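Okay, structure first, notes after.
Yeah, one chain of the complex is gone here, protein chain that is, but the others are all in their spots.
A and B label the chains in the order they appear, each numbered from 1.
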Amino acid sequence: MNRRRRTDLLIDLGLGIFGLLMLTPLIMLVANAFKTPEEMLSWPPTLIPRDPTLDNLTSVLNETPLLSWIGNSLAFALLSTLAIVATSGIAGYIVAKFPFRTINIVFALFLATAIVPFEVYMIPLYFQVKQLGLLNTVPGLLVGYLVMSFGIFLIRQNVLASIPDELIEAARIDGGGEMWIFWHIVLPLLRGPLAALAVLAFFQAWTAFAWPMIVATKRSAYTIEVGLALFQTGYTVDLGRLSAASACVLVPSVLAFVLLRRNFVQGVAATGMKE
Amino acid sequence: MLRRRRWRFAVMALLPTFAIFAWVRLYPIVQTLNLSLHDWNLLSKNKPFVGLSNFIELFGDRLFLTALGNTAIIAFGVMLLTIPSAMVLAGLIHYRTRSRFAGFYETSVFIPHVVSLVPAAMAWKWIFDAKLGPLNALITRLGGEPQSWLFDPYLSVLCVIILCSWQALGYAVLIFLVGFRNLPTSVYEAARLDGASGIQSFRFLSVPLLKPITLYVSVVTLISGFNVYAQAFVLASDAQGAPGRLVRVLVLDMLENSFRNYRVGYAAAEAVILLVIVLVLTGAQFALLRERNGR
Partner (left out) sequence: MHYTRNLRGSLLGAASLMVLALPAAAQEVTVWSGYPELGPFYEHVAEGMNAKYPDLKVNVEPIALREHEKRVALGITSGLEGATVIELPGSTASRYVENDLLPVPPQDVVDFVKDPANFGPFFVDAASNNGQVYGVPLFRGQGALFYNTEMFEAAGLTEPPKTMEEYTEYAEKLTQRDADGNPTVSGWSLRLSGGGQGIAEKFWINMFQYGGNVLEQTADGKWKADYANEAGLKALRQYIDLVQTKKTVTVEMPADAEAFERGQTAMFIRESWVIGDIAAKAPDLKYATAPLPVGSIALPGNLYVAGDADDADIRAAWDFVLATNEPDNLVWLLANVGWLPNRSGVDYSSVTDSVPQFAAFVDYPEGYKFFTLPSIGPIEEVLTRLAAALSEAYADPSLAGDDDKIMAVLQRAEDETNAILEREGLLGE
């Protein structure tokens, strides 16, 4: 008993240290946001700013429309999440529980496109968006992020693991229509994995870079990620200001994740609690 | 009759998703395949058909071959570093699910995956900096020789691998955790009653049971490894204070060919090669796992 507690403690210690190490680069980035230009250049580098300053932060907030970029990113990420959750929920259920040959082929196709890197077909996709006149708009951004192969896979796995065929058969025998079964029996059982998928989809869109970079060419249409890249000018990178801008985005998004994580983990755990 | 009705429902329900897939995935991919057989400079209205000549030229192109080599090393490096450690980490976190700090472990490992890439890469660029970075400060403190991380031909590739792994780890851990939580607890109970240690049940129960998940995560990690671009780009960005050695990777070479050299057809041919490589690797991985499972 005692030995077990000691290994538990050791594991906790190891995981704790590892977790901190994973966060170190981000902590350093936030710390850099409060350093003076002189301190940024000092050797050895400091972890905690000796002489914290808000100059970086104020100059970033005054000189860039950071808030409207965050607004664009938020709209884009939320709509993308909605689209991905809807398409993955239906498609994941169908490919799991309707073992027809056609359906299996379609599922294989879904998975196969996941293999193709986005950059491979980004340019033809850009011309499609252009043809629709959607450049510099949120719907234009959305075109690249409407579906997610992994989402379909995740839902399929969860359906296979947690929804027995008997349950659906019983509902059918009771006279439930297919749509009714999906809506009233399957969906409630998938709440957990769908929430997990929602978080993944949200952050995928939130951190998208290459696609918004070409679809949004107007300053007012930038997402936050593209806006941040602006600080990386061709000539001099002002690391203090870049860090300050990054911190402005990092801190709320990390907080959002930490808050969402509760639902998220509960949701994921709920799928495994059936046994 | 019943079967037919169910089939019709399945098709109707799947149709919207499939239509979107066809529109935003399949069609552009086919377009890329088509472009790779043409010569197009992005500007002119005519795109002459050139057959396979883009591909033939690629295999004599020094920069492309360099990019191919670097990308392969990075992709496999990231996979080899990420998958085993993610599995162990997920196992440990799962084992300590009831710990007060379980939330912290999970969050801290996953956060690098959700933060924006540009600032994260900038943070790492500073860490690796030969003259100002904390990494060399630490090495000097420990009595080691400071390294020029971003400039050495080997170390600069390693830097990209570390940065990519840092980002990829959280995703792999998350998927493994879902896998662990879906494993039947009864089997573990039985193993424990038989006197199996934690490590034993990890080795002989979890690892084989998680095989499908491992397969999926490995494929995804490998693919995103082949996709590496922004990481290499930011680490070598033209920032004057400290540019780094440009680790030429496939996507970077591709974008350079289409937007700097205006050779969209040529870049599309590169994309097709990238696609073929990834397809072959995925196929090999599936075959390997199936064979092992069969045995």
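Following the convention adopted for this analysis, a residue touches a chain if its C-beta (ideal position, glycine included) is under 8 Å from a C-beta of that chain, and two chains touch if they have at least 3 such contacts.
Please read all numbers here as calculations on a predicted model, not as lab measurements.
*Asks:* Looking beyond the chains shown, say which of A:41, A:170 or A:258 touches the absent one.
*Replies:* If we include the chain that is not displayed, A:41 is the one touching it.
*Asks:* With the full complex in mind, choose from B:34, B:97 or B:148 the residue touching the hidden chain.
*Replies:* Touches the omitted chain: B:148.
*Asks:* Could you pull out which residues of chain B are in touch with the chain that's been left out?
*Replies:* Looking at chain B, the ones touching the missing chain are residues 41-44, 62-63, 66, 130-131, 148, 150-151, 153, 233, 236-246, 248, 255-256, 259-263.
*Asks:* Hey, which chain A residues sit against the chain that's not shown?
*Replies:* Contacting residues on chain A, toward the hidden partner: 37, 41, 126-127, 130, 135-136, 213-214, 217-220, 229-230, 232-236.
Everything that follows uses one rule, which is that only the chains that are shown with their structure count from here on.
*Asks:* With chain centres defined as C-alpha means, what is the inter-centre distance between chain A and chain B in Å?
*Replies:* 15
*Asks:* Enumerate the contact residues on chain B facing chain A in the complex.
*Replies:* Contact set of chain B toward chain A: 5-7, 9-11, 13-14, 16-18, 20-21, 23-29, 31-32, 35, 89, 92-93, 95-96, 99, 101, 103-120, 122-124, 126-127, 131-134, 137, 140-141, 166, 169-170, 177-178, 181-186, 198, 216, 219-220, 223, 226-227, 229-230, 234, 237-241, 251, 254-255, 258, 264, 267-268, 271-272, 274-275, 278-279, 282.
*Asks:* Touching residues of chain A toward chain B in the complex: what are they?
*Replies:* 7-8, 11-12, 14-16, 18-20, 22-23, 25-26, 28-29, 32, 40-41, 43-45, 47, 87, 90-91, 93-95, 98, 100, 102-103, 106, 109-110, 112-125, 128, 143-144, 146-147, 150, 152-154, 157, 161, 178-179, 182, 196, 203, 206-207, 209-210, 224-225, 228-229, 232, 234-237, 239, 242-243, 245-246, 249-250, 253-254, 257-258, 261-262, 265, 268-269, 271-272, 275
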